[in-house]
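For reference, the structure I am asking about is given below.
Heads up, one of the protein chains got dropped from this complex, but the rest are sitting where they should.
All chains are identified by letter, namely A and B, in their written order; residue positions are counted from 1 within each chain.
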Amino acid sequence: MENELREKILEVKNLTTSFHLIKSSITAVENLSFSLYRNEILAVVGESGSGKSVTNYSIMNLIEPPGRISDESEIIFEDKNILKLNEKEMSWIRGNRISMIFQEPSSSFNQLFRIGSQIGENLRIHNKTDKKNALKKAEILLEKVHIPNPSNRVLDYPFQMSGGMLQRAMIAQALACSPDILLADEPTTALDVTTQAQILGLIYEKTKETGMSVIFVTHDLALIENFADRIIILYNGRIMESGRTEEIFSNPSHPYTGDLLKAVPVPGVFKDTDRLFTIRGKVPSPEDKISGCRYSPRCDRCFERCLKEEPELLTQGNKQVRCHLAEK
Amino acid sequence: MQKNDKILIVKDLVKSFPLKAGGFSESSDKIHALNSVSFSLDRNTTLGVVGESGCGKTTLAKTILRIHEPDNGTLFFDIQDKQIEMLNYLESEKEAGAQAEGKRLRKSIDFFSYPRKQLKKERIKMQYIFQDPYMSLNPKMEIKDIITEPLVQNRIIKKSEIEKKAAELLDIVGIPSGINGVSSSLSKYPHEFSGGQRQRISIARSISTNPKLVICDEPVSSLDVSIQSQILNLLIDIQREFNITYLFIAHNLSVVFYMSDSVAVMYTGRIVEYGKSREIYKNPRHPYTQLLMSVVPEIGKGKMVFKQSIDGEVPGLIHMPSGCSFYPRCRFRMDICRYENPPLEISGNDNHTCACHYVKKVQSPSSS
Partner (left out) sequence: MKGRIGKITGSTPFLKFKKQKIGVISLVFLSVMYISILFEGFLAPYNANTKFKTKSYHPPHRIHLIHEGKLIGPFIYEYEMVNPYFKTYKVNRENIHRIKLFVKGDPHKIFFLFPSDRHLFGTADNAPYFPLGTDRLGRDILSRIIFGGKISLTIGFVSIFMALFGGIVIGGLSGYLGGLTDWFIMRCCEVIILLPTFYFFLFLRSILPSDISPGEKFFYITLILAIPGWAGSARGIRNWVLSLKHADYVTSARISGVNPFRIIIRHIIPQIRNILILSITLSIPGVILGEAGLSFLNLGITEPSVSWGMLMSSAMDINILLQYPWIIYPAFIIIMTVFFFFSLGYSLKDAFDPRSKV
């Protein structure tokens, strides 16, 4: 297949991350396996509690107690299982080879230091650049993310910048060491629609320019239709479906994906002529114990087997689906 | 009910917030949140308000409810046309007696001039649904008290009727109340419910007083995607059943178009385009509306435009430009836009109005 020819840059195998609390333990993601190829944008889509952010934090090995990544989990990056690396080796990878951007840019910057010096910090640590050159480099980076007047902007403090500007600055910081992988955790959720489009455009442009790979975590299917190369749909800590973006949008195999696509109002639909499709029930939280298929309590096409037996993740060509209906 | 019966008429609404320096010293700078907003709303319809953050849509909602006192403006809420005409007539008369009579009449029909007591009485007919169902329910109160608080506090029902009424309201919004069961929802606390259920509970609270107008401020944007359509459908059902008028605020264009009969697009505290939902969807006139429609991600819209001349952001509201505030970002800007603020003028079928010099210029040769 097409995927086989491309170079795998990151492979996640059997990732299970759980949180052990006083009375119970909660499994946020269970047996998650997927690969990321060079120069692709992989979107991880899920609702609250689906484990999408935990996936990102696990890849960064940033899970702290009471959270724990199980011993069987493997995350292979450059032929090494990065979950087995020590803290020193891991911090060399973080920010240098794998970078991350977050939802709330204003809380990701230290309010007391200038933007320029914070962007330059990465370079000073990983590339041993001196202070002056780091600032110069920061200026070039800000220019690359289309911030006007970068020579003045490097001297700004975070509070002097708007949300969109800060998100650009954060991307500049993430790109500073030309990472191989960029993990984006809902980077546009806190932004206005026009700014959101700008930031998405920026990430897209930088991906194509630098050849890096992106894991883009979001709750918004509509956002990624023309943005991501591949999509993974997460639900209650499981992969429900994964595949190429066009295929998932045009021909969703899992009822959950199909229902999600139907439930969102599309332009040109009005309430006097059409009624929105609703998915019944509530979004399960990781604490809920659901037997059988995780989506069965809400699924319209659920039958007896779905309640008893959880389906396996089946591979069908380029696609993977976890549904009994797809087996036939 | 007559057709075109207006429930809400807002005229020249102005609201600014002073930038406080602290103590007695007050800087003269102000944030101009609303700049002369006028619109009207038909009974039992939905007006959608769209715009980016900082465009004044939430301020508009809160000023209509007088949570913020307006600097200037008039609001007629559920007032008959005859009385408004009377007021206009009296205030246009030069004679002192008529003027005094006009003043008195204004106090009794202009929502913004109501004295405290009447405000309290009239305001029960308006309700507000907040964006975040986690913040809008008091975490330390039981559900039945939350839902019926407006009724009990205004002595509409007695304390002994709380359970019955609360169960009735929960039933309407589709939460099993289990009045006699052990796991009765009535005595639960908000944290025991999911986000979607909480939003249902706030809807139950807001319809408890039989309001005529409900202001929905981004009611679904903090909910999970699979829950949003449940809430939107519920809002529509309730509107049809209880004859409620909605002012529906959202940033998601497809949701607004779907929910609304008419749509107002706001930018920097002004309405820049107003018209029937279908009309604006098919034929957006203002460059800002066109921009919004091009960048809002929607399923099945086709190729999204990533790179457009959308550099620049929403300008600050402290020093308002004398011209059109969209000028710095506009694709069609002309010289006049820099100096003169375009008025909201009719530019299409069915009361479609738009505030843009360019649109006017393009249309005028054909229309006149």
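Keep this in mind: contacts are C-beta pairs under 8 Å (C-beta built on N, C-alpha and C of every residue); 3 or more make two chains touch, one makes a residue touch a chain.
The structure presented is a predicted model; accordingly, all values stated were derived computationally and were not measured.
Residue B:130 is the one among B:130, B:281 or B:358 that touches the chain missing from this view. Within the set B:189, B:242 or B:332, the residue that contacts the chain not displayed is B:189. Only one of B:42, B:78 or B:149 touches the chain withheld from this view, namely B:149.
Of the candidate positions B:209, B:294 or B:341, contact with the unshown chain belongs to B:209. Residues 23-24, 62, 65, 67, 120-121, 123-124, 126-128, 130, 132, 135-141, 146, 149-150, 153-154, 189, 191-192, 202, 205-206, 209 are the ones on chain B that touch the missing chain.
Quick note on the criterion: only the chains that are shown with their structure count from here on.
The centroid of the Cα atoms in chain A and the matching centroid in chain B are 34 Å apart. The touching residues of chain B, when paired with chain A in their complex, are 52-53, 194-197, 224-230, 232-233, 236, 251, 253-255, 257-259, 277-278, 281, 291-308, 310-311, 313-314.
Contact residues on chain A toward chain B in their complex (touch as defined above): 47-48, 146, 148, 162, 164-165, 192-198, 200-201, 204-205, 219-223, 225-227, 249, 259-261, 263-271, 275-280, 282-283, 285, 298.
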